[in-house]
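Notes to accompany the following structure.
Left out: one protein chain. Kept in place: all the others.
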Amino acid sequence: MPGPGPAPGIGRRRLLRYGAAGASALLATGSLTGCSSRASASDASALNVWDLFQGGDGMLMDDMIRAVSKGSDGFDVDRTILDWGPSYYTKLAMSAAGGRASDVAVLHLSRLAGYAPGGLLDPFDLDLLAEFGVTEKHFTPAVWARTKHEGVVYAIPLDVHPFIVFYDRDAADRAGLLDTEGELAPMGSPKAMLEAGKALAEVTGKSGILFGHVTDTAQNWRQFAALYAQTGAAFTLPDGGPAEIDTDAAVQVVSFMQQLFDGRTNPNNLDYNSALAGFLGGRGGMAMLGEWELPTLRKSGIPLGAAPFPQVFGKPAVYTDSHSYVLPHQSSPDPARRRQAHRYVAEILKQSLTWASAGHIPAYQPVLAEPAYAKLDPQSSYADAGKVAVLDPPNWFAGAASNFQNRMCQPLQSALLGNTSAEKAVRQMVREANTLLRQPNPVA
Amino acid sequence: MSTTASPVRARRLPPRERPGAPMLLGHGRLPRVLAGTALVVLAAVWLLPLVWAVATSVQSEQDVAKPGLSPFKGAFTLDAYQQILERGNVTVWAANSFLVAGLVTLITVAISTLAAYGFSRGGFRGRRLLLTVTVAAVMVPPQLLVVPLFEQMLMFDLVDTYTAMILPQVVAPMMVFILKRFFDGVPRELEDAARLDGASEVRVFLSVVLPLSRPIVAAVSIFVFIGAWNNFMWPFIVTNDPGLMTLPVGLATVKDAFGIQYAQAMASALLAALPLVVVFLLFQRRIVSSVATTGLGGA
Partner (left out) sequence: MTTTTPVGAPAPTGERPPVVSPRRRTGRRGPGPLFVLPFAVPFVLFLVWPVLQGIWMSFTDSSLALRDTSFVGLDNYAEAFGDPDVWSSLGNTVLFTAASSVPLVLVALAMALLVHSGLAGQWAWRLSFFVPYLLPVTVVTLIWTWLYQPDVGLGNELLGALGLEPVGWLSDESVAMWSVAALTVWWTVGFNFLLYLAALQSLPTVFDEAAALDGAGAWRRLWSVTLPQLRRTTVLVAMLQILASLKVFDQIYILTKGGPNGSTRPILEYVYDVGFTGYRLGYASAVSYVFFALVIVVSLAQLRLFRQED
């Protein structure tokens, strides 16, 4: 029969006591300092930065961070990369709600309406930014207008990444589509684009214009949004109220899309990767893609030309989005770190020529004006897209990686595949927009 | 287990059959061969993913991306492991996992054994009510609570802290229930004797009751530790700062500038698997028996 032994009892008690003491000491501090973290307020230059750049973009961002970390007043950056998509935005929101978010984060400008009104971002100090060489006049008005909520600036754009056209310069030349400078001549009407498609198809012997959209959750919306904006009609989604969409203009746009991608001259059933592969393999003279595909396309050896999305209707407009820097909400921000955050944003912006090599248009105009940028081919060909940039409607449910874009794509895909008429597709789009509008707004 | 000795039966027993084991297979060679083959095949299938992961982790990224059925496509190299460890994230996350799982286990076992003993012995007011609520709470899935718990952490300003990760995990009504059942089965004579000798209640508990309970406390500790180490959902929801993340959360959330590189992914996966596999190898017997005792209470 085991007798009560004093040793095990005391041992356990001691363990518990020390364990509790150690635990409470640890819990009082912040996170374990493995990488530089916010725990050390004395080390005011350590900055936490969040972004969603992987692949080519990810490596370029590494280069830019390395560039701003050099030297005696270089930064000590602790970079965290999360997957592109809704999961990034969820984590950003949750960390901002918790008030212990990173110092700086990347945000698509089209997503601002889901963050700024809800108090999840802290505003920029424009005077501080000016001290470091960044002011309003360094950005195009079209883009700057989208950085504000109720007149306060919450985002500083790094780039503008529009939906453009890439084309085979030789094919376009033989099709008679180039102007005297060897760039894509303006089209100016729906007929001109239809003709361009036919000409390219003849020249290549295959297809004219390639556009991948099947099962894609954004492509169709990008195309539609660009063309619709060109008609000059407004696409407004007022809170709670019915969507204000000019259905005539919308039907005109969708019909044009159906005409353009008729399945003969230009295929209508490609998915994103097939369109890309088709253009790389010379099976089409022109492709409608995001400029971020530039690095991939360059590897193909095709004589590559690029241009902003051609103006087909009344006014010029290019659908785009913008990676921008924001200050996620912190409940007790350290002024020294905030200052560093502003300086960091300014310095990275000045490095954005590096960023342009991936195809992005630097939002910071002084970089755009550099002679080195003008030498970038074909980026310099579509640099003006920033002036006529059109983003998603400023609603909390819209923006990059949002449900809104996905839902808009579904009826458009049906229309292009010939499964529904332009009118029905537009009606469906309006219904989807109204469904989203009817949802209670969790941000305002 | 008994076997009645019978000369006839003894002669028919195949020599390798363990005495007392049910003669599931019978006496022919065929059933044994079939069963043996089935077992080997099944085990091979089950080990295959791990073997594949190990093979991938010790090759270069270029070799790994080559097509082909064999897992060994290139030279042996520990580059993937080196790169993972150099980056430093995995070591931080492992340290966090040890800290969080360790504290959760310590606190949970401490308060659960105390409470189970109190429930089992104490005749204080409200015991019945509290016990009923505790047992009913076993039916509440922890995943149900993530939304209000997060809201609570927002209210207490505890999002992105160790406290927020650890404290909700120390509530284990199932363990209290299991331990109480155990204590119910321990006769009170020893405790009463100690009380008669003037020992305080705490002394009685620590010196008399706990030593008797070593096996079950060990089983509960191991079970809680494994659960805490592997816990994903709550730590995932309440931590956004990568410096705080535990291994499962960090590996699932934080990515690389390059994009997914499979040799490194497998290396990090195996490093993350290592601690609990080591724990298993050390405490195999305990773990297996703890599954039978605590596991029967609910997964």
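So that you can tell them apart, the chains are marked A and B in the order they are listed, and the count of residues begins at 1 in each.
Everything below uses one rule, namely that contacts are C-beta pairs under 8 Å (C-beta built on N, C-alpha and C of every residue); 3 or more make two chains touch, one makes a residue touch a chain.
From a predicted model like this one, the values you see are computed outputs, not experimental measurements.
Summarising the interface, chain B meets the missing chain with residues 1-4, 9, 16-18, 20-26, 31-32, 35-36, 38-39, 42-43, 46-50, 52-53, 56, 64-69, 71, 110-112, 114-115, 117-119, 121-127, 130, 133-134, 137, 139-141, 143-152, 167-168, 170-171, 173, 176, 185-187, 189-190, 192-193, 195-196, 198, 201, 204-205, 212, 215-216, 219, 226, 229-230, 232-233, 237, 247-249, 251-252, 260, 262, 265-266, 268-270, 272-273, 276-277, 279-280, 284, 288-289, 291-293, 295-296, 298-299. By the touch definition given at the top, chain A reaches the unshown chain through residues 1-2, 85-87, 89-90, 93-94, 97, 114, 117-120, 329, 440, 442-444.
We take it that only the chains that are shown with their structure count from here on.
Averaged C-alpha coordinates put the centre of chain A at 42 Å from the centre of chain B. Residues of chain B that touch chain A in their complex: 88-89, 91-92, 95-96, 99, 103, 106-107, 110, 150, 153-154, 157, 159-163, 166, 190, 194, 203, 206-208, 210-212, 237, 240-244, 253-259. Considering their complex, residues 2, 4-6, 8-10, 12-13, 15-16, 19, 23, 26-27, 30-35, 37-39, 48, 53-55, 58-59, 61-62, 79-83, 87, 91, 94-95, 97-102, 331 of chain A touch chain B.
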